[in-house]
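Before we start, here is the structure in question, set down as structure tokens.
Only a portion of the chains appears, each positioned as in the full assembly.
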Amino acid sequence: MSKKINVSIIGVTGYTGMELLRCLLQHDHVEIKYLVSRQHEGTPLSKLFPRLSHLDDLKITNTDHEIVAKDSDLVFLCLPHKAAQDVVPTFLGKTRVIDFSADFRLDDKDIYKKYYHIYHQCPDLLDGTFIYGLPEVYRDQIKKADAVANPGCFALLVQLLLLPFKGQMDSADVIAISGTSGGGRSARDPVDHPYCAQNMRSYLINKHRHTPEILATSGLAEEQLNFAPTVGPFLRGIFANGFIKTASKPNTDIFKGHPFVRLVDKVEMTNVVSTNFVDLSYEQGHNGEIVAQGALDNLLRGASGTAVQNMNIMFGFEETAGLTFNTPFYP
Amino acid sequence: MSKKINVSIIGVTGYTGMELLRCLLQHDHVEIKYLVSRQHEGTPLSKLFPRLSHLDDLKITNTDHEIVAKDSDLVFLCLPHKAAQDVVPTFLGKTRVIDFSADFRLDDKDIYKKYYHIYHQCPDLLDGTFIYGLPEVYRDQIKKADAVANPGCFALLVQLLLLPFKGQMDSADVIAISGTSGGGRSARDPVDHPYCAQNMRSYLINKHRHTPEILATSGLAEEQLNFAPTVGPFLRGIFANGFIKTASKPNTDIFKGHPFVRLVDKVEMTNVVSTNFVDLSYEQGHNGEIVAQGALDNLLRGASGTAVQNMNIMFGFEETAGLTFNTPFYP
């Protein structure tokens, strides 16, 4: 219980940065070293987020990244894609890194270009430097990794949903419905309340940036997957429904020993919101298909919770450390 | 403009009865004859529904059905399934009928038994007495019909979504997400606000009662369709997403001349809520599939709006009469 590591967050003031901080503050093995934000340097966190009023000693700094690297055993980068590329080289080799952005999730600069519409600035880092942070698949590699690329929220749910059929699918058709917090704190997409409060809409069908992550893990070719990202009128959570063409039964044994995957009879989104669980259900459908459903909290299991899970694996802590939440039982 | 018909509603106080009344009150060719409710006999409508305070002359009666039949050119039955079977025989042959229940939508008592778990009381009426009230398919038969079975809300949307591929589909996988008003005013399913306000859940996958309606119209066999009915945290509307395996392009010409179907680039649910429109979009997906999306207002186009459309066709009125709504443009 005594071992503690020094941990810093770059870009702490976004939704995922704040969820990450929430987990780390309740983690027995973590000492917060620097909370870095260029934009909010010097502002007390409790001023930005009144719910932190009891934590007056938390300060936002704009500490030089070299110093952050030197003083930290682990640095979380909570930056948008493109911004992450600019700072990652400063940290590599000096400290361990978990990157929330999409910049190091893929291993092919052309696919990156195709989905993100920009050239990657450090394509040489795309081959093996970063381990993809999906614990249910890459736990062993994560253990030894110095750099982890944390998955996208849609990607993480869809990957786990399809995982029991890996290598056994003819095709998969998935719709995933996200709450409005999925857009992030400074979302450019419209998430104002009057627009969203009673709406449903899909966007970027088969063009969403999380698609290549799904393909990489599932073993599906682009032509075998249809993916319809959708926004619903709720705050947190993603609810996914997949139609999977397969002759196999779901091999759910792969989830044994993975503490944050629950196989349930019936997925209800509220059962996972404010937890790090993924709930999954599989039902034999018609036409040789499985009807699969899954849900997670987009900010926890879909982002910061999985990042903490990866940290736990990297440093040999209990995988669940810092990830227990006393959420309401009902309602 | 001068022709008027006498119209009565049996079971006026539910959600669909009230939406129907709203349409009929703004219909130039309709005279309201009886608003019947056994439970609320004698209660002023404006007491049950304060928004009707300016319509003090509307009275709820428990008029004998024989008299209702005699005095009405058309009777709308807004009763649950099973209850409809009990009263339909009283009206048939004496007046024209549009039935909102599921009791006369199917033509096979065994399929009825399979999905509704009760024996049909008048199986002899299942063969041709009622025309299925989907104007985009059965308009010509509806014109001459004396009895119309109004479609289910999920069924209507999914049928129209699949219609451009009729006879050309290998299979279809559909998820349709309904608002909480889909359960009806005296819903037995749980629709209390604390349970629903931030939730998503599916139910009765491949067992929902609207399934056989979809099969009948689409020409799909049961084994070719997967259907996942889902409830979302909003008041009105259904948003559907279909993955359709087909070698065909969508034959959207079939919707020409049908005033309430709009082909759009991008379906947003709020664009159809409080209207009688169905919005549909089709996009070529991967794996030889079309990704189809659709939306409607579950209480209007999904129920009472279509009923009025059927009435208009039956009596030779403009198909859009009574169905124009001055809904907000934004937000």
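All chains are identified by letter, namely A and B, in their written order; residue positions are counted from 1 within each chain.
The rule is simple: contacts are C-beta pairs under 8 Å (C-beta built on N, C-alpha and C of every residue); 3 or more make two chains touch, one makes a residue touch a chain.
Computed from a predicted structure; not experimentally measured.
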Check: Taking the 2 displayed chains as part of a homomeric complex, how many copies does that complex include in this file?
Finding: 4
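Here, only the chains that are shown with their structure count from here on.
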Next item on the list: Tell me the angle, as a multiple of 5 degrees, of the rotation that maps chain A onto chain B over the C-alpha atoms.
Entry: 180
Checklist line | Geometric centre distance via CA averages, chain B-chain A, whole Å | finding: 41
Checklist line | Residue numbers on chain A that touch chain B, as the complex places them | finding: 171, 173, 175, 177, 179, 194-195, 197-203, 205-206, 222-226, 228, 230, 232-237, 239, 241, 243, 266-270, 273, 283, 285-287, 289, 291, 293, 295, 331
